[in-house]
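Removed: one protein chain of the complex. Kept in place: all other protein chains.
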Amino acid sequence: MADSIPLTGPIDLTSTPKARPLTLEVLHAWVTTVDHKKIGLMYIGYALVFLVIAGLEAIVMRLQLAVPENSLVSPQVFNRMFTMHGTTMVFFVGMPILFGFGNYVIPLMLGARDMAFPRLNAFSFWIAAFGGLLLYFSFLGGDGLYGAGTAPDVGWFAYAPLTAKIFSPGHSTDYWTLGILLSGIGSIGTALNIVTTIICMRCPGMKLSRMPLLVWLYFVTCCMVFVAVSPLTAAQIMLLIDRYLGGHFFDTQAGGSAVLWMHFFWIFGHPEVYILVLPAFGFANEIIPVFARKAIFGYPAMVAASVAIGFISLSVWAHHMFTVGLGPGANTFVALATMIIAVPTGIKIFNWIATLWGGNIRFTVPMLFCAAFLFQFLIAGLTGIMLGAAPFDWQLSGSYFVVAHFHYVLVGAIVFTLFAAFYYWYPKMSGRLMNETLGKWHFWLFLIGFHLTFDFMHIPGILGMPRRVYTYQLDRGWGIWNLIVSIGVIFQVLGVGCFVCNLLRSYFKGAVAGPDPWDAWTLEWSTDSPPPVYNFAAIPSVQSRRPLWDLKHPEDPDSKYEL
Amino acid sequence: MSGFILSEFGHFGLRMDIAHQWLLLVPSWLTEGRTSIFAPKATPAQLVFGLSMFVLAIAAAIFLATGGILAYVLIRYRRRATDSEHEPPQIYGSNQIELSWTVIPIIIIVVLFLTTARVIFNTEYATKPDAALDVVVIGHQFWWEFRYPKLGIVTANELHIPVSDPQHPTPTYLEMSSADTDHSFWVPQLAGKTDVIPNRVNVMWIDPQSPGLYLGQCAQYCGTQHAKMLLRVYAQSPNDFDAWVAEQRQPAKASTVDGQAVFLRNACINCHTIAGTIAKGRFGPDLTHLAGRDTIASGAVQNTPENLRKWIDNPDRMKPGCLMPAMHLNDRDLTAVVFYLTTLR
Partner (left out) sequence: MSTISITPRDQSWITPSRGVVGILCLIAAESAVFIIFVVAYIFYLGKSISGPSPRDVLDIPIVGTICLLSSSLTVYLAVGALRRSKVGLCSLWLAATVLLGGIFLAGTALEWRQLIYKDGLTIRTNLFGTTFYSLVGLHAAHVVVGLVMLALALVFALRSSVTEANAERLDVLSLYWHFVDAVWVIVFTVVYVLGR
């Protein structure tokens, strides 16, 4: 190897200590930044705030539903709660937090100094952030006929014609539409940025087949964003035309079709949930090998499976419409396509298990969360298969079984891997390790709460409880199950409380992490913690998928064995 | 394909027996609920139940196998204090293993899919017998309108149908559409749900085989009172059903009570119909035989004079956000109207 220079840290030629900056200077730096790391952190911070807010909305709902015929909140308030909870969690927690991690980690993993379009990066963040503020302004600013309005109450999928002016007077629905429209613009901007960064900014030697799997998964995700978020944007423009220009896109009185909105929404909605879950797979793909001390098993198959999932997910949206009466031909085709997704998804699960097989598993907090993820994602996938069997779905759709299923994926798979990602990359982002003990408390409390709530939530669905009901009859027999579900929330709140404390405390008191606390193998661990603003002193050059493994094991480098 | 199509109602033979055997495996707390999807009482629900047991069995097997291996791996390969610092052997993949766990799931999926397809076609392509009863269902915010076109009957919220004898099937065919937003007709013990959509007609059928009351409710969010748009399906023996039909076809008996005058001179007639009077409103439920119903407010409360009084005085108190306005009748008028309505058998 010619011209190798031992690299111990960033090259810093300044010798005078800098004066402490003013608060205003700090704020200004953050607001005007185009640095992918700062933008990533802003995305993550923003998402965490909305996670708490949407969590409060869920708590209100669970308190109301804990017993039958409850009158804790009025139906109007409850309907706003579930609408805002769903909308916030998908658009202002899920998307930002995943884009935030992607923003932070991807350029580092690629050996790049920043994203391809730093100013677009900042613009995308701020416009998406504004969308969330606009949505929440509805609590204060909405008005309309009979005092109706304030926050939207049409459900996160806002089926037409409930969203028509006559059924939703006032501006509540418009806050929903505009807030998400802006978020969508931000999403497309960031996705464009990520795809361009991946294609154009890889360091020398990093062929596509040598990229970390997280990067591959974000690549597929962002391609899906182009194809999936745009239909929602289009549908919302149509809705605005209906509501304000007298259009008839979804106006059934003029011959318009309510089903057309469903098609357009779910053409977005189904790929959207894969957009949310694929980055979670990406986190698992990075974390599990490091703590199992083995390379990921079957890298090419993992890439192929991810791409396959991306493609197939674009064709199955109508499984949200099995009860609409599309006809046996359509129902059958969609049932088949939905079940087929199980094949690449299964491949991923099996590959993760094979990665753990023969390994030397260290059960740090990130690994604990990933272990739980594996079990929970397996179950979520299986309940998904059940829902894909169309006649079974005729009973389960629109019931609490579906709510349980998708929370199993969103919380059991995505939130769990997100927690793992937090504990894993927090040392890189802040230079400090998070506290392991507090982390374990977080894990076990949240695990118990998650299972109490979402395991038992399947049962009211089987017993016939529909979703989006502000209360239910005493004689249905759903009371005891709803009570257990609501109790689980307490444990989740405690777990998240531990997490937030850990985040804050570790920043000031955590053990210093150094560049590579986990003995990992991808490029972000080769630079300082936190990385300097230019990421790397010199752009690295790689010969394999795990450049740091090669450096640590020069006698047994990956480049000799990779398929 | 002919073997796939269900050509006669009730012709399950083997499948019925299998369904009953599956029921033994399901714990009672899942089947005892009055709206449990695992307590089928009509053919569509039974078809779904059979499929669901099959799917559940496969899912359980996959979970036990995969989850078992995962648990084993996590325990067996955990790091122990005595382990050396060397990294374990790095294995990058194996074509044979990966192929096998691609092929096996494909086979499972094919089996699952073919079973599913068969149930889809059996339900959706079932031939309609001549003796079937036709009911037109119209979903409203937040109540159900039921019209029997061939019998000349209009009623609301409580659906009366005859039971169906498997030897001579008399299923009820529901032609459904909505007057406003999306709804969904769901009575779990009788059938899966079917959405009720404006500007679109969806058809479903039910054939309960034993008399009784089957409960359900709207299953597609339709607005503020979606939660209290309940369904009550009364399956009756042929005699009882005929008696009910005869009663329903009568217009309201001529009445001289004060209440009728109050009703007819107030805005009630804008929304409600009472056959045989000038009240011909279609926005709200038909009240001609209101006293014969067990519940009011779409199944939300029992049909008693007290509840009726509270409802008419201020519906929003019992069902906040429902579309019937408070009538603001004075005490005397209110009492009279309530009494009048209780005479409408």
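Per-chain numbering from 1; labels A and B assigned in written order.
The criterion applied here is as follows: contacts are C-beta pairs under 8 Å (C-beta built on N, C-alpha and C of every residue); 3 or more make two chains touch, one makes a residue touch a chain.
All values reported here derive from a predicted model rather than from experimental measurement.
J.: One chain isn't displayed here. Which of the visible ones does it touch?
T.: A
J.: Pick out which of A:202, A:319 or A:348 touches the chain that's been left out of the picture.
T.: Of the listed residues, the one touching the omitted chain is A:202.
J.: Give the residue, chosen from A:113, A:165, A:248 or A:440, that touches the chain omitted from the document.
T.: A:248
J.: Of A:89, A:192 or A:429, which residue touches the hidden chain?
T.: Of these options, the touching residue for the absent chain is A:192.
J.: Contact with the hidden chain only, please: which chain A residues?
T.: Chain A touches the missing chain through residues 1-8, 116-117, 188, 191-193, 195-196, 199-202, 204-205, 223, 225-231, 233-235, 237-238, 241-242, 245-249, 254-257, 260, 264, 267, 516, 526, 538-541, 547-548, 551-552.
FYI, only the chains that are shown with their structure count from here on.
J.: Measuring centre to centre with CA averages, how many angstrom lie between chain A and chain B?
T.: Taking the mean C-alpha position of each chain, the two centres sit 34 Å apart.
J.: Which chain A residues qualify as touching chain B in the complex?
T.: 74-76, 79, 153-155, 159, 161-162, 167, 252-253, 255-259, 292-295, 297-301, 323-325, 327-328, 331-332, 335-336, 339-340, 342-343, 346-347, 349-351, 353-354, 356-363, 371, 374-375, 378-379, 382-383, 385-386, 389-399, 459, 462-473, 475-478, 553, 556, 558, 561-563
J.: If you look only at chain B, which of its residues touch chain A in the complex?
T.: 30, 32-38, 45, 47-48, 51-52, 55-56, 59, 62-63, 66-67, 69-70, 73-74, 77-79, 83, 87-94, 97-98, 101-102, 105-106, 109, 112-113, 115-117, 119-121, 123-125, 141, 180-182, 184, 186, 188, 191-195, 197-200, 202-203, 215-228, 230, 320-321
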